[in-house]
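These notes concern the structure reproduced below.
Every protein chain of the complex appears in place save one, which is left out.
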Amino acid sequence: MSTQNGHIDAAGKKMGMWFFLFTEILFFGGMFLLYSIYRYKYAQDFHNAAAEENIVLGTVNTAILLTSSLCIALSISAIRRGERYFSSWLQLVTIVMGVAFLVIKYFEWMAKIDIGIYPDSPVLLKMAAGEIIFFGLYYVMTGLHGLHVLVGCVVIAFMMRFTMRQTIHRGNVARLENTGLYWHFVDIVWIYLYPLFYLIT
Amino acid sequence: MKDPSAETHIVATRTYAVVWLALLALLAATLAVARLQLMARYSVLGSLLIATAKAGLVLAFFMHLKYEGRFLKGLLLLTLCALTLFIGLTFVDVWYR
Amino acid sequence: MMLGPSNTAGRIDSAFVVIVAACVVLLTLVTVCMVIFLVRYNRKRHPQPEHVRESLMLEIVWTVVPTILVILMFYFGWVDFSYIRNPPKEAATVHVTARQWSWLFTYDNGKQSDLLRVPLGKPVRLVMTSLDVLHSLYIPAFRIKEDCVPGMKTHLWFTANKAGSYDLFCTEYCGAGHSHMRAKVIALTPEDFETWLNTAESTELADAGPRLLQNKGCTGCHTLDGTPKIGPTFKGLLGRREVVVTGGQEKEITVDEAFIRAHILDPRAAAVKGYPPVMPQVPMTEDEMKTIVAYLESVK
Partner (left out) sequence: MAQMNETPEGASFYARTGRYRWAIVEWMMSTDHKRIGVMYLGALLSFFSVGVVLGFLIRLSLLSPGWLVDAQTYNEFFTLHGVIQIFLFIIPGIPVAFGNIFLPILIGAQDVAFPKINRLSWWLYVTGALIILLSLFAKGSPPDTGWTFYAPYSIRTPANISTAVLGVFVLGFSSILTGLNFVTTIHRMRAPGMSWFRMPAFPWTLYATGWVQMLATPVLAITLLFIVLGRFFGVGFFDPDKGGDPILYEHLFWMYSHPAVYIMVLPAMGIISEIVPVFSRRALFGYVAVCMSALGIAIVGYAVWGHHMFTSGMSDTARVIFSFITFLVAVPSGVKIFNWVATLYKGSISLDAPLLFACSFIFTFSVGGLTGLIIGSLAPNLHLHGTYFIVGHFHYVMFGGAGISILAGLHYWFPKITGRMYSERYARIGWLNFFVGFHILYFSMFVLGFQGMPRRYFDYPPQYHTGHVVSTMGSWFLALGLVIIFGNLLYSIFRGQKAPADPWGGKTLEWTIPSPPRSENFREIPVITRGAYPYDEEEVRKTP
C-alpha cells in the first residue's frame, strides 16, 4: 500500500476506495434496475403496496442518516486540524446514529412481519403480483442496505480505536477518509430508497 | 505524478452545517411534495429529482467531489453512464414487449 | 432466394449464406496474408527487419471498410428477421404449451395433440407458453425457434411447403428430460388436415386413456412399456409393492386406487424411493381423473 519510495500513497488509496464505490453503485444498481422495471410493469400495485409503509419512521431514519453523514464528515475535518478527541467523539456519535437507524429499521420490519408480510408468507402470496414483488424488493433492498450500515458501524468502531491509539492522525487520515466515503455512499443509497419505498403512494 | 486529488482540503465546519441544513430542507420538501400531492402526476419524478439533489450535495461536499480533479469526476460519470445504459437497454425490451 | 421445406427456411438459409461468404472471404484474407508473411519474412530469408511504425491511412481503411461491411451484414440479417417475426393476418393459430418434458398443441376448435399437424401452404402462427420452466420450440428443418416462457406468451409463424414429418426439439435446457422433449411437425395437405382436425376422438378407454396421458404430459416422464423414465413406469402399477418416502419417513406400500389418486392430486405428499421429487401437480377435472385412474389400473 505504499509507493516505491515507501511513503504512503494517500491519493492512491482514495482512488482505490472510489473504485470500490463504483462497484457498489453497480451492485445496488442491479437492484434499482429491477425496481424500475417492476415499478413500470406494476405501477398500480406498487402504489397500493407503498401505503403499507410507515412514512414517519422512514423520514426519521432519513434525517438520522443525513446527520450521521455530517458527523463523520466533521470528524475528518477535526482530525485534520489535530483535534483527536473531538474527532473520535464525532465518530462515536456516527455509530450511535447508525445503530439507531438499524433499531428503527428493525421495528419497521417486525411490524410488517407481525401482520404476516414477509417473503413467501401466505398473506403475501395472496396479494397482487406487483405487491409480492414490491415487498420482496423492500426486504432485499433495505436488508442489503442495512447490512452495509452494520458493516459501516463496525468499520467506524475500528477507526475510533485507531484514532485513539493515534495510528490515525493528522498526517495519516486516509483510512478514516475512506471510511467516510463509504458511509456517505451508504447514505446516498438510502436517499434514493426513501422516496422509492415511502413516497410513491 | 502530482495530481490535485493528492492535496488535502479541510472544509470549513460552517460549510458542512449549511449543507446539512440544506439536506434537511430538501427532506422536508420531498415530504411535502409527496404528501400534499403538489404535482400529483409527477410526484415520483419530483421526489427522484429531489433525491438527486440531495445525493449531489452529499457527493460534492461530504465526499469532497467538488475539490477533486476532473479525472475522478469523469470516472464517476462513466460509472453512472454504465448503469444508465444497463437500465436503458433493459427498458428497450420491456417497453416494446 | 433459396427454397426449403418452409418459407422461413429459405429466407434464413440465404441470409446465412451471404454472411458466411463474407466471413470466409475475410478469414481467407487474414490467413493468407499471415502465412505469406510468416514464410516470406522468415529470419533466414529476411535477417534485417524493415521498420514502419504505423500508417494512419491503413488504420482508417481497416476501420471504415469493416464498419460498412458489418452494417451490411446486419442489414441482411434484419430484413429476413422482420419478415419472420411478423405473421400475416390470415395465419391460423395453434396454442403451444410446453412443460417438463412434453409438448401440447391445442387447436382453435379445442382439439389437442402431442404432434404438431399443420396444413401445407397455409401460414400457421404458434402462440406459446410454458407451465413450469423455460423451454424453447425449435424446428431445425424450418430454421426457427423461440422460447416458451412461463407467465408470458411468445410467438412464431411459418408456412410449410413440403409434405413430411420434421423433428421438433426443445432447445432451452429444462432438466433431466431435456433431450427427450421432442415431438414432430407433420405437414399434411389441407384436405387431410381438415379431416384430421374435425374428426371427433373416440372415447373408448383404450384410446382416451393414452390420449389423456399424452395431453396431460404424463408420458413425458412415465412409460407404458415397463421401462422407467424420469418416473416409474405405469406398467403393472396397480398392486405393485414399493417403498415411498413421506415426510422424511420410508414405508412400504401396495399401490391402490387411493394412492394413485392422492399422488396425482398432491405429488409431493409421498415420493417413490429412487426417483427425484420432480413430478408436477397437473390440474384436471374429475372426469379426466376418473379416466386416467381407470386406465392406469388397466395397464398390466
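Order of writing sets the labels: A, B and C. Residues in every chain begin at 1.
Note that in this section a contact is a pair of C-beta atoms (placed from the backbone, for glycine too) under 8 Å apart; a residue touches a chain by one contact, two chains touch by 3 or more.
Everything quoted here is computed from the prediction, not taken from an experiment.
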Key: Visible chains in contact with the missing one   = A, B, C
Key: Identified contact with the non-displayed chain, of C:P47, C:G110 or C:P283   = C:P47
Ask   = Which positions on chain B touch the chain that was left off?
value = 1, 79, 82, 85-86, 89-90, 92-97
Request  = List the residues of chain C that touch the chain left out of this view.
outcome  = 8, 11-12, 15-16, 19-20, 23, 26-27, 30-31, 33-34, 37-38, 41-43, 46-55, 58-59, 62-63, 66-67, 70-71, 73-74, 76-82, 84-85, 132-134, 136, 138, 140-141, 143-147, 149-152, 154, 167, 169-180, 182, 276-278
Inquiry  = If the hidden chain were put back, which residues of chain A would touch it?
reply    = 1, 3-4, 9, 11-12, 15-16, 19-20, 22-24, 26-31, 33-34, 37-38, 41-42, 119-120, 125, 128-130, 132-133, 136-137, 139-140
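Here is the rule we go by: only the chains that are shown with their structure count from here on.
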Inquiry  = Counting only Cα atoms for the centres, state how far chain A is from chain C in Å.
reply    = 46
Query = For chain B, which residues are shared contacts with two or more other chains?
reply = none
Parts of chain A lying in touch with chain B, wherever the complex brings them together = 10-11, 14-15, 18, 22, 25-26, 29, 32-33, 36-37, 40-41, 55, 59, 62-63, 66-67, 69-70, 73-74, 77, 80-81, 173, 180-181, 184-185, 187-188, 191-192, 194-195, 198-201
Query = Where on chain B is chain A touching in the complex?
reply = 3, 5-6, 8, 10-13, 16-17, 19-20, 23-24, 27, 30-31, 33-35, 43-44, 47-48, 50-51, 54-55, 58-59, 61-63, 72, 75-76, 79-80, 82-83, 86-87, 90-91, 94
